[in-house]
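This view holds just a subset of the chains, kept in their places.
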Amino acid sequence: MSPTTSFRFAVNVTPKPGILDPQGRAVEGSLGHLGLSGIHDVRVGRRVELTVEAAGEAAAREVVERLASELLSNPLIEAYEVEAIGAASSARGDGAAREARA
Amino acid sequence: MTALEERPEVADLGLHRQLGLTDEELDAIRSRLGRDPNDLELAMFSVMWSEHCSYKSSRPLLRTLPTSGAGVLAGPGENAGVISIGDGLAVAFKIESHNHPSAVEPYQGAATGVGGILRDIFTMGARPIAVLDALRFGDPADPWTRHLVDGVVRGVGGYGNCVGVPTVGGELVFDPSYQGNPAVNVMAIGLLDERLLTRAVAPGPGNLVVLFGSTTGRDGIGGASVLASATFLDGDSSKRPSVQVGDPFAEKLLIEASLELIEHGLIEGLQDLGAGGVTCATSETADRAGTGILVDLEAIPRREPDMAPFEVMISESQERMLAVVRPDHLDAVREVCERWGLPVAVIGRVTADGDLAVVSRGGELARVPARALTSDAIVHERLAAPPARRRLAPAPGVPVLPSDALPERGMDPGAVLLALIGSPNLSSRRWVYEQYDSNVGANTIVPPGTGAAVVRVRGTSKVLVASADGNQSVSAIDPALGAALSVAEATRNVSITGARPLGVTNCLNFGDPTRPEAFWQLSEAVRGLGDACRALGLPVTGGNVSLYNESPGRAIAPTPEIGVVGLLEDLSKLVSPAFRTAGDVVVIVGQVSPGLAGSAYATLAGVAPEDGPPALDLAAEAALQAFVREAADRSLVASAQDVSAGGLAVALAESAIWGEIGGHLRLPIGNSPAVELFGESPSRVVLTSTPRHAAALVLLARQFGLPVEQVGVVGGDRLIVELTGAGATGAAEERGSRVADALDVPVSHLAHAWEHGLVRALGQEPDALPLGEG
Amino acid sequence: MTVRVGVVTFPGSNRDADAMAALALAGAEPVALWHESPDLQGVSAVILPGGFAYGDYLRAGVIARFSPVMRAVSAFAEHGGLVLGICNGFQVLAEAGLVPGALLRNRSLRFVCRQVAITAERRDTPFTRAIPDRHPLRMPVAHGEGCYYADEATLAELEAGGGVLFRYAREDGTPAWAADDQANPNGSLRGIAGVISTRGNVAGLMPHPETAVEAALGSDDGLLIIRSLVESAAERAAAGGPALVGGPALVGAR
């Protein structure tokens, strides 16, 4: 067997444009209570982080793409995007602001 | 542009065909308008003249159903049937399908199905108090079926649990005919003060037309037919989601706001927005009141920019209501809606001209007589023709066995019973109903799991008893009989609790009505439904027709789903199907008749019996139910269970499992053991009573002219049925043993098979991923 | 004079009416409190009822936590007022930090509605004082996010300090400690069905005592909890109102 490397990805799944997003609306509705304003277009989706063992990044990404399209998202109502995030993400601190890594 | 400018080329463009309208229908539209419709009008006609909104194929059939009866306050044509239950109270109930949306997206399809039927209930001024779901799928071992089952069950629960209406019953059936086309029927029941009965009308020219609830988006456009036209007008169809997403939280707010508006007398009429959206709600309310409505398109609050007029007019965005409000009540209406966090908009006013007119920024975009869209919609006289062969013949290559011979062939009837009671269709539905909140409201007396659901009427001694049943297997052989059997079973389920059935709602799930055979099935079913309801003295107060239930190459078995609500005046007289006390006497009332076709036993045995389904004698059924109610009222009954799927043996097994106690019966039989134990001939019940009341019970049955037999006692931890008499001897004696003519199984084994059957059939955990819900 | 107990209605609450009815049955005067109003109308105790406040969107209970009424309820609790959160109400209390821990999605990832048995770990609190013995109480659960979670340190503290109020139990009353015990409907750590704050005046539980208040509904065991609350509230009202800190009910750990 060929040696494999670990690649960590995130799959971001969001409601497609035009699809009702009751969660997003509920968040918007509660902003007043938090004393926050100037926030809009809130969409609530899902984020799945996972590690893939593969021979190379391209192969790993292929696996993630399949997983994302067949299992993690519902193509009728959701769009997804795959993001490479590197292994560090599992060790990040709580709530620290952080730029996403390519 | 002037929207009403003549466009004589409309027919040439073929737009109407893209919208699902035939040339004949376009001509009918022209004759009603006296001119060509413009694009917007054509879109409005296309949704309103869809099968779903217009009942253009089924209307002539439905007219034959009995609809009146004592206490009927609202019947077909309203959003839900309403029947008085005394003391100034009334019950509203209705069943509806969401088959196609559930096939596409099971979670949202089922969820929005619940949302839609609940709106039908509270539109009448009733507070929804119970939901029942009747579900049908293909092979439970198939991954796609499992995905659908999982999604639909989650969807029903996800919506019902959140709005806070208990789901108290239903059914779940697997049959190969639903493989590509599941049937998802949802029934809702509501309770109201008679004085608050509200109708979906738009009376009083000058009154305001108010839309409240969710905003209008592009979702669900073409739930009717527009989707078929990818290029419709200039609207960007790529932006149009094909799936409607339900928001049960918004629905909960709608319920509270709507009921408050009604209670405070603030509205003149109320209509929910379902199929056909604003077009349907405005034209129907206007037509019922003999008025018109002028809609200001720009006043309709939208969720998305740049919506085309037709998108706004036919959007099926969920969780919206239309109220007709006197101008002096507007502020109060606003106050109520806003307190519940619901956007309110005045979108038009009632007019006297009878037209549904749509204006925008001073220009008139459409003007159509309201009745042309609704009561005067086209009606098609479809062709009906029975199939060449009416009886199910065995498939080629399958050996033809006399299927009722199974036990005679040396098989232990106990093993057959265990297989039946653990089978996908007869085992416990716990896995399903535990995902439903069945007790919110604190009124659920009998939760799902053991026969008809029972919900009390708070503040009274009354309880409502409900059951939803549909017999697709007999319907596939004989649709009229299947429909009548469905009515018989649903009403019997109610009667055996002691309750009096009040009325019937029904959902007719059939195939493509332009196929003569499918239309024949539909018309036969309606005939059977009508006959059964007349025989039992029950009005049909509403229902729903779902046609085109076909996947490539195959239609579903005809599925007449029957919902019944009954009333029991005194909770203390409620009878349960569970065996109660050791020593209680077991009595069987009713007569077995031969015929195994369509039975669970035949399915299990893997044979297609040639003997046809058992007959139904409606007069006997009526007498039986009247007798059981009378016996319950006189408190002669300790338990009552009807014989339905799986036959007598399954009925006994259920009573034993639920009562956690066995029974010992000696059954003199005149037919083969298979017919006696597993035949599904209707109009039979198993009653138990204390020894003290047994004689009176038997006497009462005789007074009702019913065959009755005292056959044994409750007790022990086994279910034992010895078969004696003519039917039993032959085969058994051949084998030199009488033992094979006895069914003898520990109740614990029955319970185990029953408890685990469904989960096993679905492969432990259905493998769909529970990610997509809130 | 009957004691007044408030029941908060959030948009999406759906067992508020059930809680009101149960309170009336237990001899209290139920008072409807509205999410947008911080006015508790002088009640002697507050119930946060079951349901799906604000749809339970995002996380169960989180949006409700920021509502005006919760500011008042927090202050009320701060002053020793009695607050009982049931199901969604428990989730709101946990989100608001008024009781320790969090309620995660059920391990089955499915909503679960069934009759369960719970045992009261303590019978010396304002919420359990009317429970006569250690027999398990039967009442329904109905939730999708009821898996009780707290970190090890918090759990140890809870166990040591008498913070565990109810535990799921088997029919015979033995606790369903294990997350995968059949009698533990949601996978809660240590079978925890309900907790009580350190000061003993705020409690939350996932099962529904307010639904189990009449034999006809399958059980009336829940009335013992509602009655405990009503009795405690009445006592406090008689002693001069809700602003009674560290009331008589809490006498340390078992």
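Letters A, B and C name the chains as they come in the text, with residue numbers starting at 1 for each one.
Following the convention adopted for this analysis, a residue touches a chain if its C-beta (ideal position, glycine included) is under 8 Å from a C-beta of that chain, and two chains touch if they have at least 3 such contacts.
Everything numeric here is computed off the predicted structure, so don't read it as measured data.
Peer 1: Only one copy of each distinct protein chain appears here; what is the full stoichiometry of the complex in this structure file, written with the labels shown?
Peer 2: For the whole structure file, chain stoichiometry equals A x2, B x1, C x1.
Methods note: only the chains that are shown with their structure count from here on.
Peer 1: Please work out the Cα centroid separation of chain B and chain C, and write it as a whole number of Å.
Peer 2: Comparing mean C-alpha positions, chain C is 37 Å from chain B.
Peer 1: Whole-Å distance, chain A centre to chain B centre, using C-alpha means?
Peer 2: Centres of chain A and chain B (C-alpha means) sit 40 Å apart.
Peer 1: Listing for chain A: what residues touch at least two other chains?
Peer 2: 22-23, 26, 29
Peer 1: Touching two or more other chains, which residues of chain B qualify?
Peer 2: In chain B, 247, 249-250, 341, 774 touch at least two other chains.
Peer 1: Which bits of chain B are touching chain C when the two form their complex?
Peer 2: 154, 157-158, 161-164, 247-250, 252-253, 340-341, 433-445, 447, 456, 458, 571, 770, 774
Peer 1: Quick one: which bits of chain B touch chain A in the complex? Just the residue numbers, please.
Peer 2: So the residues of chain B touching chain A come out as 104-105, 108, 214, 217-219, 239-245, 247, 249-250, 303-304, 317-318, 341, 769, 771-772, 774.
Peer 1: Looking at the complex, which residues from chain C come into contact with chain B?
Peer 2: Within the complex, chain C touches chain B at residues 11-12, 14-15, 17-18, 21-22, 50-52, 54-57, 109-114, 140, 142, 144, 208, 210-211, 213, 216-218.
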